[in-house]
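Up next is subunit A:
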Amino acid sequence: MSGLELFNVFILVFLVVAAVIALRVKDLLIASVVFGIYSFLMCLLWAEMGAVDVAFTEAAVGAGVSAVFLIATVFNVKRDSSD
Partner candidate 1 sequence: MSENSIALIFACPLFGAVLCTFLGGAKRALCHPVAVVSLGGALWGGIETLRRVVASESHEISYLLGGWTLDSYPRGVGIEFRADLLGTLIMLVVIGVAFLVALYSKLTVSEETPEKEGPFYTLFLLQVTGLAGICLTGDAFNLYVLIEVAALTGYGLIAMGSARAAAATFNYVILGTIGASFYLLGVGYLYMKTGTLNMVGIQEVIVQQDLADSATMQVAFVFIGLGILIKMAFFPFHAWLPNAYSHAPTSTSCLLAPLVTKVMIYVMIRMTLTVFGVDFSFEETLWTKLLPWLVVVAIVCAATMALAQRDLKKMLTYLIVAEVGYMVGGVWIYNYYGLVGSIFHVISDACMTLCLFLGAGIILRKVGTSHFDGLKGLFRRMPLTMTGFFVGGFSIIGLPPTCGFFSKWYLITGGMLAERWEYVVALLFSTMVMVVLFFRLIERIHLAVKESGEEFGHGHGDLDLPENETRFDEAPLSMLIPLLLSAAVVLLIGIYNQDVVNLVESFLEPLNLPKGTDR
Partner candidate 2 sequence: MFGEDGGLLRELLVERFNYCIYVVLLLIGLYAMIAKNNLIKKLIGMSIFQTAIILFYVSLGVKEGASIPIYKPEHDPHGHHAEDHADHKPKDANASSSASADAHDDHHEVQALTDEQTRQYANPLPHVLMLTAIVVGVATLGVALAVVQRIYRAYGTIEEDEVMKAIMEESQGIPSTKGSPKSKKGASKKRKAKKA
Partner candidate 3 sequence: MEVIQDTRPLIALLAPFVGVVGIVWAGEKRANLRETITLLTGIFQASVVLSMIPLVLADNVIEFHVWQIFTNVPLLLRVDGFGITFAAVASVLWIATSLYSIGYMRGLHEHAQTRFYTFFAISMSATMGVAFSANLLTIYFFYEMLSVSTFPLVTHMQNKEARTGGRTYLSYLLFTSLCLLLPALSWCYVWLDGGAVTMDFLADTGKISFFSSHTQLVLLLLFTFGFAKAGLMPVHSWLPNAMVAPTPVSALLHAVAVVKVGVFCVIRVYSDVFGIDLLRGLDGERIMIWIACATILISSLIALSQDNLKRRLAFSTIGQLGYVVLGATLATKQGMGGAVLHIAMHACGKITLFFCAGAIFVASGKKYVSQLRGLGRKMPFTMGAFLIGSLSVIGLPPLGGFISKWYLALGALDGGYFWVVVVLLVSSMLNVFYLLPVAVTAFFRDRDEEEDEDGKGMKEAPWQCVIPLTCTALGCFGLFFFSDVLLQLAGLGH
């Protein structure tokens, strides 16, 4: 396996981990932030796959604005979740 492939596998594994954490933590603020991390990993993956425009957009939209929207809502409702 080349370095790039290793990097690829590394990101893929961490994506799954991030997704699971984002869905399992009880604190919605943490969940939102982890979701941002997830998006950022995704954006790295896409950049590595040659989809620079998509990666750029995901960085701005997914990791940036989406997470902010989530956090804004979490602040306005409540932070703790039952699951």
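Following the convention adopted for this analysis, a contact is a pair of C-beta atoms (placed from the backbone, for glycine too) under 8 Å apart; a residue touches a chain by one contact, two chains touch by 3 or more; residues count from 1.
The set was built so that all candidates are chains of the complex that A comes from, given by their letters.
The structure displayed is predicted, hence computed values, not measured ones.
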Interface partner of subunit A in the complex, by touch - 1, 2 or 3: 2
Touching residues (chain side subunit A, partner candidate 2) in the complex: 8-9, 12, 15-16, 19-20, 22-23, 28, 31-32, 35, 38-39, 42, 45-46, 49-54, 57-58, 61-62, 65-66, 69-70, 72-74, 76-78, 81-83
